[in-house]
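Left out: one protein chain. Kept in place: all the others.
== subunit A ==
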Amino acid sequence: MALDNITIQKKLQATFGEAVVDFHEQHGMLVFEVSHEKAHDIIQFLKEDEEMGFNFLTDVCGVNYAEEVESRQLAVVYHLHNWFENVRVRIKTYLSIKNPVVDTVSDLYKSANWQERETYDFYGITFKGHPQLKRILNVDTMESFPLRKEHPMEDAGRTDKDDRFFGRTVHNC
């Protein structure tokens, strides 16, 4: 039986109940939100359950939703891929900006190792249980987390370039 989005949704809801919410499809891909306490277990289930079989972790990245309430300002986005059925899912878990901690999945997929380090490097999200959580692309002595929205792209003292004309958003135009 081909694995479809409805099957995945039903099985996840039956197994994890309230920890998986907000199922919807975007451009044909199933997207859902998981609670950060359960993120590791759910990804493990998706990987190890025979019917689910998400054997490949495509991508891990962070997002900073600066307009959200404090407990949902950071997010970790996982893209999983089942190569046998060719199904992809996107999993989001929201974290508080004050204390962003989520369990690592590098024990399940080794490819998560550097991707989580990158996410830590740019968003300051701590991956609990990660074997080597240190900065990867930026210098070790860096103090801020540069992809957070609060971090200006360029030195605020610069007068030769006005970023408003390039970075205009719906909120300031």
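What we mean here is this: contacts are C-beta pairs under 8 Å (C-beta built on N, C-alpha and C of every residue); 3 or more make two chains touch, one makes a residue touch a chain; residues count from 1.
Note that contacts and distances are computed from a predicted model.
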item: Candidate names "ABC transporter permease subunit", "Formate dehydrogenase subunit gamma", "Alpha-D-ribose 1-methylphosphonate 5-phosphate C-P lyase" or "NADH-quinone oxidoreductase subunit D"; UniProt protein name, chain not shown; value: "NADH-quinone oxidoreductase subunit D"
item: Footprint left on subunit A by the chain that the document does not show; value: 26-27, 29, 31, 55-59, 61, 63-64, 77, 79, 83, 86, 88, 90, 109-111, 113-115, 118, 122, 131-134, 136-139, 146-147, 151, 153, 163, 166-170, 173
